[in-house]
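Only one protein chain is missing; all other protein chains are in place.
Lettered A and B in written order, each chain numbered from 1.
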Amino acid sequence: MVLTRENAVNLTLAVLLLAVPLAASALGQPFYITLATRIAILALAALGLNLALGLGGMVSFGHAAFFGIGGYAAGILASHALSGEPLLFDLSGTAQMPIIWLVAVIAAGLVALAIGALSLRTSGVYFIMITLAFAQMVYYFAISWPAYGGEDGLSIAVRNQFPGTNTMRPLNFFFVAYAVLLAGIGLFALIRASRFGAALVATRQNEIRVAALGIDPYRIRLAGFVISAMITALAGALYADLNRFVSPSMLAWHMSGELIVLIILGGTGRLFGPLAGAALYVAFEFALGGLTERWQFFLGLILLGVVLFARGGLLGLLAGKTKHG
Amino acid sequence: MKKILAAATMALGLGASGLAIAEPLKIGMITTLSGGGAGLGVDTRDGFMLAIKQSGNKDITVVTEDDAQKPELAVQIADKMIQSDNVDLLTGIVWSNLLMAVVPGAVAQDKFYVSTNAAPAALAGAGCNKLYFNAAYQNDNLHEAVGEYANKSYKKMFILAPNYPAGKDSLTGFKRYYKGELAGEVYTKVGQTDYAAEIAQMRASGADGIFVFLPGGMGISFMKQFAQSGVKIPVMGPGFSFSQDVLPAIGDAALGAKASGQWAPDFDTDVSRKFVTDFKAEYNRLPSIYALQAYDAGQLIASAAAKADVKDTEAFRAELLKADIKSPRGKFKFNTNQHPIQDIYLTEVVKKDGVLTNKTVEKIFADHGDAYAKDCKI
Partner (left out) sequence: MTISLALEQLLNGIQLGVMLFLMSAGLTLIFGVMGLINLAHGSLYMVGAFACAAVAALTGSFWLGLVASLACAAAAGAIVELLVIRRLYDRDHLDQVLATFALILIFSEGTRWLFGSFPLYLDIPPLLQGAVALPGDATYPVYRLAIIAVGALVALGLYLLIGKTRLGMRIRAGESDREMIGALGVDIRTLYTLVFALGSALAGLAGAIVGPLQSVQVGMGEPVLILAFVVIVIGGIGSIKGALIGALLVGITDTLGRLLLPQLLTLFMDPSQAGMIGGAAASMLIYVVMAVILSVKPRGLFPPAHA
């Protein structure tokens, strides 16, 4: 790895995210561990979206659907594990995170395949609005479906387990989330460097040339959309375990908006953009929320300022212009 | 008589603060102060703070934060308050879904939670907890009361609620006591703003009475549209559908609507009159039922803090359970599941001195508990 300015900034971010909870733990301030865990998980969710949005140019305004599906996978499996009632036929629930993650990723992948297959027939503004509309459909379904709490949501009494560690301890759960985030970033880097990644970027930049090379841009996009949804769903499962609670608000359109906000705050298409954005957003929310009831007003102003005057986001400011447009 | 009572109240108040063991109590209030539901949170905060102020106990501190009606944010704030601000007790959440997100975690970390409004069935029955108290009611109570009242004069009720758990609990609660026939049972979309189709259905159904549970903006929309439709069937609902926070926005369309409530601003007792006067003096508006519930929660906490140290969980809990307060609603004690046993009244929306308000008509239930207490094993 060449130590460019961007790499240096990325490394600093990764180390900082690890250092904060360790320091908080040493100082007896466990709340900051929770905050850091939240940053790691939101960063992972935005990382997933960034694959579709940053690389493939697919502005999905409905990724909350996948985030929520991941969350519900965790909630539903855990509730069946607790009650002992079988889930489907003879399959029982589970409180093991790896299995939950697998289910979350597969479920979201299937839904993304259906939504993507329809939505990707369109592009541009149509795509934005259609993904939004499909996410609303999932949202209304979750609110009115009585079996798993509907609007009231579903509590997870005991945080799900990860082999070899006690996840109820905040620091341990942070390590799990942090490791998954690093793995996610690694996967993103691998995909970006692969032939598939190059094709995905090419569909954004010049669709006709891609088609001329004999690659079907629709399929490339669909594959990118599905993988993107799967990563976001994984984050959703972790988020449910962080809060020990899942509800339709994870599926609400504000969530989709927030995920986009994270990416832009950090820097579109950049490897560590989502992490930078999530850190900045959570810090804003936390600091402003403590200062004033009107924090959403000031959050809006700050966002507006970033879009209008600080294109390229935090990483753009810290690490200079990017080579990925 | 009044004077004696007032003097007695004062003496009691003085006595309480005189006895106070100077043990600090830090309360975390999480409530909705921004977004569409902010009105309820503002009333909750104001009612609560009034009670704390009146207690005169300088060792009670309250930190307040806005949950923006988002469950995730509420959980985050609760974690922060418990782990970083070291609060001893949480309170203030308005909505059942936020409460369900926060309470299990809070009581697992050995913190008290005193609810000022939300009271989902899940925390009243088998899921009850020693550290969880509800100072308001159980969610089903007010719906049950309307069901009981409807038996008197109505044979064919049309019932309507939003399609979410609280809506289903509402209609279930109503049907638990209502014995007549149903002209229709409709579930509307959460956040629905136009009820023309449902109102047409009501008229066509031949119903002789209508029960609606539509909280917040949904209820405002429904009542206005119902009044405009020219349909003349009597409308009933639980108290919060016609509470002081929404009445000004509904306007005269609410006149004559019957509701159930554990309290109304016209209660003819000294304690209630004093509460209304004090609240108006402090905030220049009439208190809503949310303000009352939060006021009583504040009184409860202050009463326990005067006698016991919150760090001594058992002693503090015992003091809370005594419910040694003067509630504006009159009788108030705790059931085995730490939810209230109280009287529930029928109220009617009237105009008094140009202001819409609720007038008490009659008592529907005396010493009413809830259907879930029997499943609670504390």
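In this section, a contact is a pair of C-beta atoms (placed from the backbone, for glycine too) under 8 Å apart; a residue touches a chain by one contact, two chains touch by 3 or more.
Quantities reported herein were computed from a predicted structural model and do not represent experimental measurements.
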Residue among B:Ser84, B:Gln225, B:Thr313 or B:Thr336 touching the omitted chain: B:Gln225
From A:Leu18, A:Leu87 or A:Met137, residue that would touch the chain that is not displayed: A:Met137
Listed residues A:Thr12, A:Ser83, A:Thr122 or A:Asn206, member touching the removed chain: A:Thr122
Those residues of subunit A which, in the complete complex, touch the missing chain: 53, 59, 61, 118, 121-122, 124-126, 128-130, 132-134, 136-137, 140-141, 144-146, 253, 257, 260-261, 264, 268, 294, 296-297, 299-301, 303-304, 307-308, 311
Subunit B residues that touch the omitted chain in the full complex: 33-36, 38-39, 41-42, 163, 168, 171, 182, 184-189, 191, 193-194, 196-198, 200-201, 203-204, 216-218, 220-221, 224-225, 228-230, 245-246, 248-252
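Keep this in mind: only the chains that are shown with their structure count from here on.
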Where subunit A and subunit B are represented by their mean Cα positions, the distance between them in whole Å: 37
Contacting residues of subunit B [partner subunit A, same complex]: 33-34, 65-66, 68, 70-73, 75-77, 79-80, 82-84, 96-97, 100-101, 104-105, 120, 122, 163-166, 168, 187, 189-190
Subunit B-facing residues of subunit A, complex: 29-32, 34-35, 38, 140, 143-144, 146, 149-153, 155, 157, 239, 243-245, 247, 249-250, 285, 289-290, 293-296
